[in-house]
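All protein chains of the complex are present and in place, except for one that has been dropped.
Moving on to chain A:
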Amino acid sequence: MQTNFTDTQLADPATRRSNEILRSCVHCGFCTATCPTYKVLGDELDSPRGRIYLIKDMLENNKVPDERTVTHIDRCLSCLSCMTTCPSGVHYMHLIDHAREYIEKTYKRRWDERALRWLLAKILPYPGRFRLALIGARLARPFRKLLPDARLRAMLEMAPDFIPPASENDRPQSFSAIGARRKRVALLIGCAQRALNTDINDATIRLLRRHGCEVVIPKGIGCCGALTHHMGKVEESHAMAAANVRAIVHELDGEGLDAVVINTSGCGTTVKDYAHLLRDHPIADDAARVAALAKDVTEIMADLGLNDPFHAEPLRVAYHAACSLQHGQQIRSAPKDLLRAAGFEVVEPRDSHICCGSAGTYNLMQPAISSELKDRKLATIEATRPQVISAGNIGCMMQISSATEIPLVHTVELLDWATGGPKPRSIANAVTVKMRELPACRC
C-alpha cells in the first residue's frame, strides 16, 4: 500500500517501522475473515484492515485521534489471528502496539477510563496487590448489580471463588532436576497468574524436574510487561521487560540457561518480542538473547519428549488454543501431540482460531464483545462433549471457566498428572466428570 510519510516523520524509528509494515499490506482483505471483532460487529473499522487504515491516517497526519478512532483500536483483542491469515506477512502486532503507544501519548481519555486503566496497571502486574484486590472483589461481588459501570461489574464477576495463598515455589530459588540433568531452565513465574492459580507453576516445576530440568526462579523476575504494553503504557512495560532481562541474564551469565520457560502464552508472545520491545534500550542486546531463549512450556516438553504416561485417566479433553499460542507464537500441534502422548483423547472445537474474548485486560475493558466471544467459544467447546477443557493461558482459563461447569485445567497440569503428579484440583473437585458413555460428537 502506498504511504505518505515525510522524511522527518520517518526519522522516528517507531514511525519507520510502522511505515515498513503499512507498505507490506496490499489491502487484500483476507484478515477480515478471521478477525473475531469483525465477526461480531460486521464493520470493517473493527477489522484489521480497517484499523490499519485508521492507524495509517492517524500516523501520516500526526493526528490527535478522535474518540471513534480510539474506540475501534481499543476494540482490537490483539489476538493476532490476522497475522496467521495475512498472506503478505504484515506485522500487525508491532503496528497496533505503536498505535496504542501513540494514542496513550496524544489522546486524553475520559476521567473514568483513565482511572480504570491506571488502576489495572497498578494492580494486575503485582501479585500481592492483585491478591488483595481479588479478595476485595470477592467480598463486593454480591453487590455488583449496584454498580453503574459494566466494566466494574465484569471485574467483580471475574473474581474467582477460590483465591489461593501465595506459593512458596514462586520465591527465587533453584529446583534440582530429578535424575540426570538434561537442561537448566528459568521459569517466568508471571504476575496475575500467581495470584489467581498457583497450581500451574507448581505443576510446571514438577513436570520439568521429572523430565530432567533444573528449574530456576531468577531473583527479580516478575510481570513480562504485556498487560501495560497493551494499554500503550510503554514506560511501565519497558521497565518491567528490562527488569526481567536483567534477572534472566544474571542467571544466563552465571550458571547458564538452556531456555526461559513460560507457561502463560500471553507472556510468551511478549517475551519472544523483547528484542523489538527493547530495541532502543541500553540492554537491547541482552533483550535479544533472552527473547531467543524464550520457549512455551509445551515447546520445551516437545523437545524433551514426554516420559511414559502411567497415571491419568483417559479423559476426553477439549483443547482450547490460546491465541497467543496459536497466532502469537505459531504453536499449534505441540500441546495436542503432548496431550495425546499422555493418553488423553483430544478434541478440538470448531473455529478454534477465534479468540475466546479474554485477551489480557480486554474482558474487563470491553465486556460486551468479550462476553459474546465467550458464549460463542463455549458453544463450540461444549459441542465436542469434553470431560475437561485444557488451555495454555491463564486469561483464557479464567474467561472460559467463568461460564461453564466443565473443569478447566492448564495443559501442564494434565501432563504433570499423566507422568506422576497429582490429579489437577479442578478435576478432583468437579462433580460432573464421570467416566460415562459419551454421546456422539456434534462437530
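Quick note on the criterion: contacts are C-beta pairs under 8 Å (C-beta built on N, C-alpha and C of every residue); 3 or more make two chains touch, one makes a residue touch a chain; residues count from 1.
We take it that contacts and distances are computed from a predicted model.
**Q** What is the protein name, per UniProt, of the chain that does not appear here: "L-lactate dehydrogenase complex protein LldF", "Phosphate ABC transporter substrate-binding protein", "Aspartyl/glutamyl-tRNA(Asn/Gln) amidotransferase subunit C" or "Glycolate oxidase subunit GlcD"?
**A** "Glycolate oxidase subunit GlcD"
**Q** Pick from A:30, A:107 or A:175: which residue touches the chain that isn't shown?
**A** Considering the complete complex, A:30 is the one touching the chain left out.
**Q** Touching the absent chain in the whole complex: find that residue among A:36, A:50 or A:335.
**A** A:50
**Q** Footprint of the hidden chain on chain A, which residues?
**A** Missing-chain contacts on chain A: residues 1-3, 23-24, 26-34, 42-45, 49-50, 53-54, 57, 66, 68-69, 72, 85-89.
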